[in-house]
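The complex appears here minus one protein chain, its other protein chains still in place.
Then we have chain A:
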Amino acid sequence: MLLDDLPVLPVILPLIAAPVCLLLPNNKLSGSFATVVAWGAFILSVMLLQQIATGGAAEYALGGWASPLGIVYRIDLAGAIVMSLVSLMAAVTLPYAIESIRAEINGYQISAFFAMFLICFAGLMGVVATGDAFNVFVFLEISSLSTYTLVALGAKRDRRALTAAFTYLVLGTIGATFFVIGLGLLYQVTGTLNMLDINEQMQGQDNKVVRAGYAFIVTGIALKLAMFPLHRWLPDAYTYAPSAVTAFLASTSTKVAIYAMLRFLFTVFGFSFGFADVAFTFFLILGLIGMFYASTVAIFREDVKMILAYSSVAQIGYMLLGISFATVDGVGAALVHVVQHAVMKSALFMAVGAVFFAVGSHRLSAYKGLAKKMPITTAAFLIGGLSLIGVPLTGGFISKWVLIQAAFGSVQPVPTLLIVLMIVASSLLAVAYVGRIAWTMLLEDPDNNAPVKAVPLGMTIPMLLMAGLTLYLGIDAGGLIELCRAAAESLLGTGLGFGSAS
């Protein structure tokens, strides 16, 4: 019974729990409840991942309505990986949020905060789980709308959170609008909203409507995943949102959008259209520019959260680069980087949150000599930072390594060696911005010797967990690479998508 409904449970569970959470009192209870829900969803996702890894893609018809008519959930291996990742991040961030949020938002908003968090979580899971194109839009908006709220909640500490949320709202809505326009165009041609069905109905129909739909959908999702130059909403939103929110968003929302992009490119459109590689060319060019642009800007920022936010834009460049190869290796590498980056970025943002908790600022000047005052947090930050650079024995090294291998294995209009050199060169930029923070933390003398507020265990443990996972995935990444490769195979291999993972 439970196992039969497994594909839908991780989505439904937080969605139903959210209103319950709203009814709970504004204390630790709501947060604890949300944590329990997130761990439940995580366990269910991992069970689902196991089931899919052995038995192939899972399919579930909501309400018993069969495929072309009703809404169908279809989760392939890549989807299961992303779902496990998102639920893991929620499960780790929520206990962190219980402590960190008390200082950062108003007391009467706490249960609302956790309710919003759960809704956002449910939305992100839904985007991945669903096999229905319009349903993707719905879940995308569920998660986006709740995200705008979450970002705006940062206003207690910094009023700029409001403008950041507003900018995000406007731009996110533009993206969503483009996306839904594209869906409408496809619906006009095919008369169906089921992804597989759209793909089947579209075969041989290479006309202007399909092409326009393609352009709108790609642009819409590209905005959601913060592709350069559509990244403008991201740095401000990440900087001014409450710490826990940033840690969660940075590690999940763009990743989910990446997954949605993969679904639409490979499952819905596939390789049969002549215009299919337009997106890949765009990703190659804009991914590379984004890597350099965002890293360069990051070097010169004075706010650690802002530096990390720009670094996220740069890292998305790596993922787009992997996708642009349009090979199993390339997409596999992008998926590996999705996981690795989520883990390391959450560790980094949690460390920043811990510093914010203790010192009350995330400006670089507040980090002077922090290594002496907050050694554990500094260690976690440095592990994440090293991983961001791609130092061996950290997760970032693994993902850059597979990405470089994929680059050598791909066929490109430009020499692949050039691309590889650019990957390496942009890692050097990461050395600069991480090094700048590390320098401040380790080598500069603190302005004063006032002791800092102790960071509660509820924040330290999740942070160390993620830092430890970064190291673990840097040493024992064989399983992850295998899994992502198999997922990429199932995405690309059949041409129709939804192939079995075996």
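Just so we're on the same page, a contact is a pair of C-beta atoms (placed from the backbone, for glycine too) under 8 Å apart; a residue touches a chain by one contact, two chains touch by 3 or more; residues count from 1.
Convention: contacts and distances are computed from a predicted model.
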item: Candidate names "Potassium-transporting ATPase potassium-binding subunit", "NADH-quinone oxidoreductase subunit K", "Na(+)/H(+) antiporter subunit D" or "Tryptophan synthase beta chain"; UniProt protein name, chain not shown; value: "Na(+)/H(+) antiporter subunit D"
item: Contact residue for the chain not shown (choose from A:Val218, A:Leu370 or A:Met422); value: A:Val218
item: Contact with the hidden chain (one of A:Phe113, A:Tyr293 or A:Phe325); value: A:Tyr293
item: Full-complex contact with the absent chain, from A:Gly79, A:Gly154, A:Gly175 or A:Gly287; value: A:Gly175
item: Among A:Ala17, A:Leu230, A:Leu348 or A:Ile437, the residue in touch with the chain that has been omitted; value: A:Leu230
item: Footprint left on chain A by the chain that the document does not show; value: 166-167, 170-171, 174-175, 178, 208, 211-212, 214-216, 218-219, 222-223, 229-230, 232-233, 236, 274-275, 278-279, 281-282, 293, 296-297, 299-302
